[in-house]
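A short write-up of the structure that comes next.
All protein chains but one are shown in place.
Right, subunit A next:
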Amino acid sequence: MLPNSSQVRGWIMTSNRPSLPTPGSTGSDLSSSTSSNNSDNNQIPNLHSLQNSSSQLSIKSNSWRASVNFGSKGVSVADSEGFSISRREINDDDARLVYVNDPLKTNETFEFCGNSIRTGKYSVFTFLPRNLFEQFHRVAYMYFLIIAILNQLPQLAVFGRGASILPLASVLFVTAVKDAYEDWRRHKADKIENNRLSSVLVNDRFQHKRSKDIQVGEIVKVSADETIPCDIVVLSTSDPTGVAYVQTINLDGESNLKTRYAKQETLSKVPEKDVISGLIKCEKPNRNIYGFQANMEVDGKRVSLGPSNIILRGCVIKNTDWVVGVVVYAGRETKAMLNNSGAPSKRSRLETHMNREIILLSFFLVTLCIIVSACAGFWLKRHQDELDIMPFYRRKDYSKEQVENYNYYGLGMEIFFSFLMSVIVFQIMIPISLYISMELVRVGQAYFMIRDDKMFDAASNTKFQCRALNINEDLGQIKYVFSDKTGTLTENKMEFQFASISGVDYSGEKIEFYGEQGAYNIQVDGQVWRPKMKVQVDSKLLKLSKTRNDTKSSKEIYDFFLALAACNTIVPIVVNTSNPNEKLIDYQGESPDEQALVYAAAAYGFMLIERTSGHIVIDIQGERQRFNVLGMHEFDSDRKRMSVILGYPDSTVKVFVKGADTTMFKVIDESLNLSVVKSTENHLHSYSSIGLRTLVVGMRALSIAEFDTWQTSYEIASTALMGRAGLLRKVAINIENNLSLLGASAIEDRLQKGVPEAIESLRKAGIKVWVLTGDKQETAISIGYSSKLLTSKMMQIIINNNSKMSCKKSLEDALITSRKLINVTRASEDDESSVALIIDGTSLVYILDSELEEQLFELASKCAVVLCCRVAPLQKAGIVALIKNRTDDMTLAIGDGANDVSMIQMADVGVGISGQEGRQAVMASDFAMGQFRFLVPLMLVHGHWNYQRMAYMILYNFYRNALFVFILFWYVLYTGFTLTTSITEWSSVLYSVIYTAIPTIVVGILDKDLSRKSLMTYPQLYGSGQRKESYNAKLFWVTMVDTLWQSVVVFFIPLLAFWESDIDSSSLGDLWTLAVVFIVNIHLAMDVIRWTWISHASIWGSIIATCICVIVIDAIPALPGYWAIFNLASSGLFWICLLGILIASMIPRFIVKMFMQHCKPCDRQIAREAEKFQNAMEITRNGEIEMNLPHR
């Protein structure tokens, strides 16, 4: 089957993001991640990406969204394509050759990049041109520039040179200073990085060398707790087996230790003594931090290298004295540097709507300009004969030899010029400065979100993070929340709860092990070692596990716990405590499930105390036993299981397998003991129905022949250069069969604090919460109940089908039922009971990307709750797209794991939980925080505020600029339609820079329409954002009518008052300037809800600053308006005019506002009044829901 190009394209692009499950994530999230686009051929797309890596870097999320295929069919098609690529060899064109310990030869033909890094963008010389170039990429600046250039043409010079350049210059200057500062900080950081010392092998001795001088091909030695300076292939380590432990927290944020291995062929060599030489052939630099493909020729032998043999720049060596490695990628070609790119930018809904209104405003602008130029044309035409003599026109220039026209280019050109001139004069009709103010406001809002101590997670010590700076206000308009379950609703801190061992359920009484004696410990060299985490144990099982006899049940319990302790990738680390005689064993691993299992095994007396690549040591009831780890098949999401081949001290060999029940029962030999299998299945069902995560454990003893065949194929597979993952999987499938069932474990993943309350609040706020999880249906439903997502009154519609036809039928049935039910509820007016839809991933495969989508959407939009279980990562995105493409409603996706990345990027707002599962979700998200419950303050409080503030600020900016333009326009009608402004050009320029800029920004950052308390108490207040109450087309038009009225008042009151008087144009201009600035600021003052000292200072300060500026401008003798303001201020008429303008312009607004407040109060208004007048009474009565109170 040939895939169509779009599918392949989509797949390649997705797999290149750092988001998908990775081959390294061994056993992680066994029961929850059911990703169908699996990880095992992850390296293949990377190879592919080598060929077109440049194009991939530029692909933005939008194009990715467009071409991706959400059903899993497309993915499986792409899979096969992947395999075909995998069979290709790395050809020499695509490879980089590194001669070990021979940097000269390595760098001879190809200039590999050195290790010095430059994150700084500019140098002293390139700063100016490059920064300007980058700044002018923005449309706003181009607009400024074009207007400024137009103004430089002598025919069009409306403003003086200086005045016309000033707005652009000031904006450019501010941005340039900001950029320069940031760049300076980057340079400083680079310098520190580049000058760090590391040991490099030079002439067979390790010498200190600056990090920036390291070259590809050199051998470096890194000691414990040092940071790796560049990407190195491990040659040898202090560990005799060649293991090195690294922490990758700088790279992907995962704090647990990961293991890296040196190859057998090199680990015994000592660089100072032995001559190390060889040739590494590896991929060209790419950004996949989880993939590496290479081979190495050492001593004539060819060995393959994989991701476990490379340590990347930025990692820290832990628990290993030293590591020696050869540099393969350096400097900006390291994977860490290649991954240094920002999050994709989204545009907020409000801004999209605003742009629509800006188009309207530009229509206004063009209309005004056409009116002016047309009138100018008529005027010139009518006075054509008089132009020569008119003292104020004087077309003819008699001073020259020949009498010629002065500055007159014919009627047509004059009309055209006056059009362009009016564009220059009325330019601020399009509020370009608004874009800059919005950026500043968003920075301010982000500051307050980050600093909010209600969104600080003490448990993980994480602050709220604002990664995207341009969608703050979207948080106030969310209609749908899509949430992951594991790690998002739940803590992802696994606790071992129950076990079912060979058909016997051990879920009885628990003993609390909180005393010192009770906890299991072992004696090592007179010291007490105990596990770091205490586990509650079942007393019966504990007793059974301690008795060692040869009864069948005892043996089975022994095998079961041995499997738990051995079949994993956990690394035990011994940690000192304050007591010198006591040490703690900390189990470090990538999967919290595995950690829980190992801790449980330890509590029952099977304590894992040592793991190297070749063996493990387990303390079994005080007796130390060493097992050889002969092979390990890591977890992949296709098999959904992992296995370990253990060599016993008595040289028997057994394979232990653990995995998800669905795949495990397929490989268990049921004929061995059917009743055990049946009862285990029952136990599994009951475990999962109370929300536990289950795993099934199996085992098989291997005969020598079996083992030998396995070993040969395992070795072939693990040294294969291409398609290794696929080969290994085949080997694994061959050995993981005919297992005997040992038992099953149940792990609890507890709900996070405050989740039910948070969901309750969100639903009250009119937000639909959908849960998308990889877990089983039973688990999902039980979590649904415990998180109050589902209530007993709800009717559940479960869609669980295996074919398209049945899907269609159940969708149709469900639609009919839901319609009926909704009619019933409408009649009974009982809004409590509603419909919950529960649908699984298999059904979604048939529904998404087919004509059934429409029906699903219709059904889902009728349901109060939607639970999707067993969904693959791409399906999550598909469900988000289902809503996003069909409605205008805003969506928010929240998740913590790699499997949520696609959904986070798809949704309008993506929120990452910076929790246990690494940082991939956070890297892809717009906002990141520690706990699910912070969603409530984030959306209901900050989202609400941000939306109200931003919406008001946009409208206000439209008003402010349009008002000024209208005043200029009215005046132009009285100047013979020539673009004269009586307001001085400096005031025109300073109007949006000094006179009125700061208050809007301050209000946009600081004003609060309602207190946090009211917003939390009445989540329904959030509805104002969803209904777009603060910014819509109606408000825009109302504002524009108000603007028109105010401009008429501002312009015509002085005009009529000074008609037929001896006022000069500068004085009248000053009056207009002051009047417009006063009313613009008073207008704002009328809308400010919370007057802090900052708002007082900014508003009154702006008025005072304006007065000072006007006075200063009029104190310059070189300007025509010298001293005008002083003469003006000495006349009573001026003051009377000013007062009259202020009141008359505000009165209609005031009347309408007061009338609406009284007769049609909005919710926010009432809540505000309640806050002020009845606060104590009302809020304490209803305000039980305080999100940050400790729960349970």
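Quick notes on this one:
Methods note: a contact is a pair of C-beta atoms (placed from the backbone, for glycine too) under 8 Å apart; a residue touches a chain by one contact, two chains touch by 3 or more; residues count from 1.
To be clear about the criterion, contacts and distances are computed from a predicted model.
Looking at the choices "Origin recognition complex subunit 5", "BING4 C-terminal domain-containing protein", "ALA-interacting subunit" or "GPI ethanolamine phosphate transferase 3, catalytic subunit", the name in the UniProt record of the chain not drawn here is "ALA-interacting subunit". Touching the missing chain, out of A:389, A:716 or A:1104, is residue A:389. Listed residues A:184, A:378 or A:1126: the one in touch with the omitted chain is A:1126. Checked against the full complex, the one of A:536, A:718, A:980 or A:1026 touching the unshown chain is A:980.
Residues 224-225, 318-319, 321, 383, 386, 389-394, 396-401, 406-407, 447-448, 450-453, 456, 458, 461-463, 573-577, 974-976, 978-980, 982, 1006, 1008, 1012, 1018, 1020, 1023, 1053, 1055-1069, 1089-1094, 1117-1120, 1122-1123, 1126-1127, 1131-1133, 1136-1137, 1139-1140, 1143-1144, 1147, 1150-1151, 1154-1155, 1157-1159, 1161-1163, 1166-1174, 1178 of subunit A touch the missing chain (whole complex, contact as defined above).
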